[in-house]
Structure formats: structure tokens, C-alpha cells
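Of the protein chains in this complex, one is absent; all others appear in place.
Presenting subunit A:
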Amino acid sequence: MPPTETKPAKKTGVKVPHTMTERLLILLSRYREASIAVVAIVLVIYFQFGSDGGFLSPQFMSVVLRDTGRLGLIAAAEVMLMITGEIDLSLSAIFSIAPYVMALLSVTYGVPLAVGALIGVLIGILVGAINGIITVRFKVPSLITTVGMLFFLQGIVVSIYNSQPIVAPVEQPFNAIFGQSLYQPSDALLSWHGITAFTPFLWAAVLVLVLALVLNRTTFGLHTIATGSNIIGAREIGVRTDRMKIYNFMIAGGFAAFAGIINTAQFTSADPQAGSPFLTPQAIAAAVIGGTSLLGGSGTVIGALIGAFVVASLNNGLVMIGAQATVSDIYLGAAIIAAMILSIQVDRLRTRRRV
């Protein structure tokens, strides 16, 4: 194709931001992970001083990071779904049922934990596929599909054994790999248990990094973003938007199941109520605080992991500095709303100013 004789259109240049506020907002829109990381650091410093140095102790960190890990896995998976324009509220039930099945198979039939864990994750993926198919094929909003699934699964898991928690056996190397008991004051930081006490968080960190790679560097990630950004356009250009949604529901189910399994490995107990009703809302909070909007088309899974750390720090840190356990929800609620307002303002500014 030879160049046409028409002159190239005039370059519409990038406008230069003027006020400090605008510059700050633009910076925030470009580096969403960085801005939530700053919040996390400020929180750590605040709690570290407030607790006279106790917050950053290995023992306390193992609690915060345990919560960060399980919340981060669910939040990151939720981000993938939120990018496609969907949401999954049934993840806390998957978080409960997957390890419950694992423990049940182990105590009743002597199935090794590793095999039970695999079955648990497959159940999570299957539930995700069902959520996805119902949402996509029957055009039920995912909010409704997954609320239905939440009650359905939670009903099953409590009725299996009359709401009784099952004591899960400890098997090595399964527990060393997927979750040991919490860090004890007697542990040395570089000892075997000093490291394995943190494996749940390490798993979360690794899986979230993998998810970040998938989202930002693969065709799958590109098509996930395309699906949520402009579903009709994406379909016209040949993106299989229905499949993208179903696959992301499956990822979410698998991640939630895995989070439940490492949680049970750490506690050596499978509680049918493990995924408390607050787990999914907290994960969504972590995703939103981490810089993902509910509007679809964009999001950051690393931001979600840092967001999970912020939520876990708030939950545990406030208690540590002497606040009542329930107070942290007040801060959390305010933080979600503030994060959402900020996120929408930044987006609006970005499109208006074309930066």
C-alpha cells in the first residue's frame, strides 16, 4: 500500500497538567499499584509505632500474611472476573467446600491429602464453570447466579456433617508445602518451620504473579480485557467473549478452592463455616482498594494482593493497638468507598484530559 497523497492528520498532543492535584491524580492513574503500596507502607509504619514494634514481628506478620494470602488469592481471581465485567459472590462457599471434601475423603476413605486437594480444586473449577455457563448462556447477571450458588454450596457443606468441623490429618510433605501452623515465638526466622509457616503467603504471591503475567503478557489476558472493555466490539473482532468469561469464572473457582485448602492445611481443620460471609466482600474490598474498578476493562491483580495486605493489616493491626475487633470494619467500609470515589475521579480526569 503506497502512502496516500493526503497529509497526515495533525497530531493531537498530550495536554500538560497544570495543578498539583491533577498531576497527583494522573500519577495515581498510571501507577495504581504504587499508590496502594504507599497506603500499605503508611499503615505498616502507623501500626508499627502504635504497637511498640510488635506489628512487624515474625509472629504477628505470620498472622497478617496468612490472612493476606487467602484474601489475596480470592481478590486477584475476583479482579480477573471484574475485568470481564462479572463478579463472583460464591467464592467464600467454594473456599469452605473444597477443603471440606479433602478432609472428608481423608478421614473416611484414607485418601491422601494431595489427591483430596486436587479433587477440591477441580470442584472449585467445576463450580466456576457452572457459574460461568449459567451467567453467559442463560444471561443471568453473575451477581444473582453466584448469590444463588453461595447459598446452594453453603447449604451442602453444612448439611454433610451437621455443621461439624473435621480435623484434617497432618501429612508431610503436604503440610510443609501448603501450610504449617503459625509462627511460634520459639521459632528462629531461618529455621525450617520459620520458613514453612509462611508458605501459604508465598503460594499466594507466586500465583498472583503468574496471574499478572497471564493478564498482561498473554493473548488470554488481552482477550479478558477486551471482553470487559467493549464486549460487542470484541465479539465483532472475533474474541470468544463467552468463553473468556467462563474461563475466568473457572480460574476464580480454582483459586478460591486452593485458598481454602491452604487455609485448612494451616489450621489442620476443615470448618464448613471457614469462608465466613465476610470473606468475599473483603476480597472485593481488597480488589477495589488495590485499584480495580467494577466497570470492567481494567484492573490489577498485584494491586489486589497489596489491597489484601491492607485489609489484613487493618483487621489485625487495629486489634493489636487496642481497638475493638469490630472497629476495623468501620475503617474498611470507609476505605472501600473512598477508593471507589478516587478511582472513578481519576478515570474521569484521564478521559477528559486525554492523558
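Keep in mind that, in the parts below, contacts are C-beta pairs under 8 Å (C-beta built on N, C-alpha and C of every residue); 3 or more make two chains touch, one makes a residue touch a chain; residues count from 1.
Here, contacts and distances are computed from a predicted model.
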Listed names "Sugar ABC transporter ATP-binding protein", "Peptidoglycan-associated lipoprotein", "Cytochrome c oxidase assembly protein CtaG" or "Electron transfer flavoprotein alpha subunit apoprotein", with the criterion being the UniProt name of the chain not displayed: "Sugar ABC transporter ATP-binding protein"
Contact with the hidden chain (one of A:P185, A:G238 or A:G322): A:G238
Contact partner of the left-out chain, one of A:S57, A:T268 or A:S298: A:S298
Among A:M82, A:I166 or A:I225, residue touching the chain not depicted: A:I225
Contacts of subunit A with the absent chain, listed as residue ranges: 1-14, 213, 217-219, 222-223, 225-226, 228-230, 232-239, 297-298, 350-351, 354-355
